[in-house]
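Structure below; questions to follow.
Every protein chain of the complex appears in place save one, which is left out.
Letters A and B mark the chains in the order given here, with residues in each chain numbered from 1 onward.
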Amino acid sequence: MSTTAAGMIFIVSLVLALALVHKPLGDYMHRVYTTPRHTAVERWIYRLLGIRPDTEQSWGVYARGLLAFSLVSVLAVYGIQRLQDKLPLSVGMAPVTDHIAWNTAISFVTNTNWQSYSGESTMGHLTQMGALAVQNFVSAAVGMAVAVALVRGFARSRTEHLGNFWVDLVRGCVRILLPIAFVGAVVLVAAGVIQNFAAPHDIATLAGGHQAITGGPVASQEAIKELGTNGGGFYNANSAHPFENATSWTNWVELFLILLIPFALPRTFGRMVGQVRQGYAILAVMGVLALAGVLLTNAFELSAHATVPQAVGAAMEGKEVRFGVSNSATFGAVTTLTSTGAVNSFHDSYTPFGGMMTMVDMMLGEVAPGGVGAGLYGMLVLAVITVFVAGLMVGRTPEYLGKKIGAREIKLASMYFLVTPALVLIGTAAAMASSVQRASMLNSGPHGLSEVLYAFTSASNNNGSAFAGLTVNTPWWDVALGLCMAFGRFLPIILVLALAGSLARQSPVPASAGTLPTHRPQFVGMVVGVTIVLVALTYLPALALGPIAEGLS
Amino acid sequence: MSTQVLETPSQVPAPKKNGRVGGGLLDPRQLIRSLPDALRKLNPVTLWRNPVMFVVEVGAVFTTVLAVADPSFFAWAIVVWLWLTVIFANLAEAVAEGRGKAQAATLRAAKRDTTARRLRSSDAVDGDVVGAAELRPGDFVVVEAGEVVPGDGDVVEGIASVDESAITGESAPVIRESGGDRSAVTGGTKVLSDKIIVRITQKPGESFIDRMIALVEGADRQRTPNEIALNILLAALTIVFLVATATMQPLAIYSKLVNPGVPDSVALTSDGVTGIVLVSLIVCLIPTTIGALLSAIGIAGMDRLVQRNVLAMSGRAVEAAGDVSTLLLDKTGTITLGNRQAGEFVPVAGVSEAELAEAAQLSSLADETPEGRSIVVFAKERHGLRERELHGAEWVHFTAQTRMSGVNLGERQIRKGAASAVLRWVRDQGGHPTDEVGRIVDGISASGGTPLVVAERGRVLGVIHLKDVVKQGLRERFDEMRRMGIRTVMITGDNPLTARAIAEEAGVDDFLAEATPEDKLALIKQEQEGGRLVAMTGDGTNDAPALAQADVGVAMNTGTSAAKEAGNMVDLDSNPTKLIEIVEIGKQLLITRGALTTFSIANDVAKYFAIIPAMFAAVYPGLDALNVMRLSSPQSAVMSAVIFNAIVIVVLIPLALRGVRYRPSSASKLLSRNLYVYGLGGIIAPFVGIKLIDLLIHLLPGMS
């Protein structure tokens, strides 16, 4: 079978698997977030937290709880890194330097998992599992909580209540992420992903040299890293590392885990608003964009354009033999489309247009299907903007799911889509304006510009992958990217929760023949169009001077 | 609900303009006339309300400074076109306002300084003469034939025919009388006959005419909710593009730096993209097209209503009209012809039907009202009675006092009219009408018809049954409404049986029979409870609460002051069918905004393809592949994009004023059509336009 044919079957098999599970999982998550019952474990946790799980919160209270939790999380992750040498299982690692620790704390709490450090030489086992992996769970659960709160805003009327943040957080962790991650971890171990608490130990190699074989609780972290669309690798090489991604089929499993929740949430959304087909429309938008991203990345990578891939005969630089070009390209597209940021091949060495696709995937705003929760709420905001323009064109005050999109809603939605481009572009401009920061670029010319643009795109969109050539463990980069991650995560979350509050207060407008139907292919096409046009218009000048200039040379 | 149809002045339904919402045409001279206003609007103090155009003006000032510092043909040409962009935008607004101004001038002519005879109380005999401006609410004035009504108010005594042409443009006089639903008079109208005493209801300077003038001039125009929301979106887009272009500068400088072998060009130097080109890019990207036309669209929407003789008291009401999902329509005058037609002759015992028919025909030969004509027609069709010339006949015309008409033909005196009036006449003539007449009259009334009693000299002959006639073409209209998602509800005082029959014939979705004003109000509240927006028409004082409650309440100009006060629109033609047109205009307003927004954003794609290669192909020759239009030079490319951007505003002014063509259909179909025309068209049009402009200007000096 040819590489291309196998690569296409690989993609189709993923689509089929997701089609199979999205319904039961989506329905299950719907139950998780709507049932009034608490399990015994949860009741026990609520008692320890000292909260009353049956109290509903307004958007403001919900947001303040979320911010408080994130603040404490940042401090905890920072503290553990700084004190890791005093804690058990440090396997000889020194305390993490202050700016890297700060950057890493923000990075993991914001579900970005940008890594300005190299895991195998910086983090002890306890830091990995007790700080970083914990954030892999809770930051994902926070994203889902925000998405669920927004959906409640659509589903409810004439109320201030959006649910209880602590309950949503705990349920997301305990009922959804933990069981799937556990199963995923065991499956990965079966293929060779390691799971132990050993320190690195030297062995004599066949050729007479020495090699340090590393240890660590990798599988347990790998599973949640993919499932929670976090992406922070146990090792610097991330999912290219054989201990993280041992075989060609663990590669499939990891992709499946990445896409699992983001593609099931639209079903949950449809169930919660009582119109399953609305969920499928959102799913269709995500699916179309994702498929386009995956196929284009494959096409560019397989074509091996640009000088070096032409000289080599294939875009194999930075890719593993067991995955090959096509599955690596698929992973690259999926990881950037989902705000995961795990990599099984290195984007910096991709062909210019293949590398551009990984950037464009992120620039879409991480909505296709985006990170767990974050993808859904980002997509719903885009749907709101689309509904606004389209709704006017059918001659009515625009409404989505029975809620009017008025000045307040459009203000919040507009600010939402302003935040990330502003962070990306201002950050990139600031770095490119300074010859000191430019010195961090490994490559020169337009490719160097791409490295910087990629870094800020990745941080601001909470993706976390990198055009890894950039040297970013300097104080300036750690601080600048840390700020982008923090603002890129929490400003949109606050805006989304405010939007949810505003929607929940409204009375519903019944649908009629004059209402713009938001479940038809027509609407799906429009949201796709709006998403692409907004991205193209915002980022085209920057892209033109980076990957496009490189690719067309 | 009144069923005394003969007391209704005969209405001529306003001619429908092809049955569709059309619009006024744009007179090119208007553009020139509006130019001074457009220049006046360059004042940044007023322009900053429009953030998009304000950015363009700032850019224009900035490039002017640059051009002065470093003059070149290219620089000055760009400067000129940037200023033109702002002026074109102002022009659009000025033209829209100008149309209102013309209308206001006619109204002002009606608002001459008049004097008033003010009474000390309603029953005082004479009063003092004061200026109209001195009148306060609660004052009583007496107005006689030939005098102008000094201010808005209600007739408290007397009855008169009034010429309201100054306001409505309708030359036929209308009757105004105390009590009832036709008691309101408007300042500036002229009493033609009789004498009335009017209680003033307006405050000085707030008369109906004053408000009309303010409305059509757009003086106190406030932004409507959707306009505000759209403005926010446009402002956000403007910010995005400002950020995108401003942050491009360090990237451009870097790109130039890493290609030291490339000489400076007109677009790019080692200091980055030149100011002129950068401003051009910003102006081309920000949504100038919709930004320029947005307020014109709003003004023109109001203006389209004014042209249909409807005054909207707020833009909000016009938008709400587009959102309406339930229409409450009064049966009489809206669904059925206000003028009923003869459907049956019911003779009393001892009179043959032919005898009754003959008398009825005779009495109606000179009756030019539609009811009268319908009697003649019915007599001919059913009883073969031809129209004939009568000599020596003395016609008795209908008056508001007698409420009868008829003929004196020698000995014969025939009258027809409202039961009470005719019966009184018969008794006065010495006749003794039997109870049978009353029973027939009640029976006809109960079935929803209108009885006209025919009598000859002290003897009642029988009763003409006037039936409701459903207007032609309404069923199709209601079907359209249904496709648009609007539910129609017929309101009638008739009993449920009759109501159902008419409702089915007309094709409305629902009806409310034996409706009292309270029922109406309750229905509106119930609909609104379910999130639906309700529109209705009304004229009586007892309609006022419902008019106030409805989201769109259209008061008939013939109605009471209370009704006009409570509604948020006034129909000067008092034509209830117009509600449907109002809804269409409301929708058209929103569609025009949405369509031009889509067009404006879609335009950006082509502009990028023009300007990005123009800026950067010098450093990265590969980017010339993006120059898909094969524009002849960087200067010409930038210039063409800027010119296209400015010209498209002027080209679209007529569309903004006229509104996008609107066909009632489902939301899906509407959207598809508008997406193709304005979305796809918006992407393609600038590719063609920019290329054409490039072909024209590339020969100019400094363009290569």
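Structure notes:
Heads up, the rule we're going with is that contacts are C-beta pairs under 8 Å (C-beta built on N, C-alpha and C of every residue); 3 or more make two chains touch, one makes a residue touch a chain.
Basically, contacts and distances are computed from a predicted model.
The chain not displayed here is annotated in its UniProt record as "Potassium-transporting ATPase KdpC subunit", chosen from "Potassium-transporting ATPase KdpC subunit", "NADH-quinone oxidoreductase subunit K", "ABC transporter permease subunit" or "Integral membrane protein". Summary of contacts with the chain left out: across A:N298, A:T336, A:T351 or A:T397, the touching residue is A:T351.
Against the chain not displayed here, chain B makes contact via residues 258, 260-261. Considering the complete assembly, chain A touches the hidden chain via residues 1, 3, 6, 9-10, 13, 45, 48-51, 64-65, 68-69, 71-73, 76, 118, 120-121, 129-131, 133-134, 137-138, 166, 169-170, 173-174, 178, 181-182, 185-186, 189-198, 200, 203-209, 211-215, 217, 219-221, 235-237, 240-243, 246-249, 251-252, 306-324, 327-328, 343-346, 348-352, 355, 442-447, 450, 467-469, 550, 553.
As a convention for this text, only the chains that are shown with their structure count from here on.
Computed from the mean C-alpha positions, the centre of chain A lies at a distance of 51 Å from the centre of chain B.
Chain A makes touch with chain B in their complex at residues 385, 388-398, 402, 405-407, 409-411, 414-415, 417-418, 421-422, 425-426, 428-430, 432-433, 438, 444-446, 448-449, 507-510, 512-517, 520, 522, 526, 529, 533, 536-542, 544-546, 548-549, 551-553. Contact residues of chain B toward chain A in the complex are 225-226, 228-230, 232-233, 235-236, 239-241, 243-255, 258, 285, 319, 322-323, 325, 482-487, 530-532, 586-591, 593-595, 597-598, 601-602, 604-605, 608, 612, 616, 619-623, 625-626, 662, 666-668, 670-672, 674-675, 678-679.
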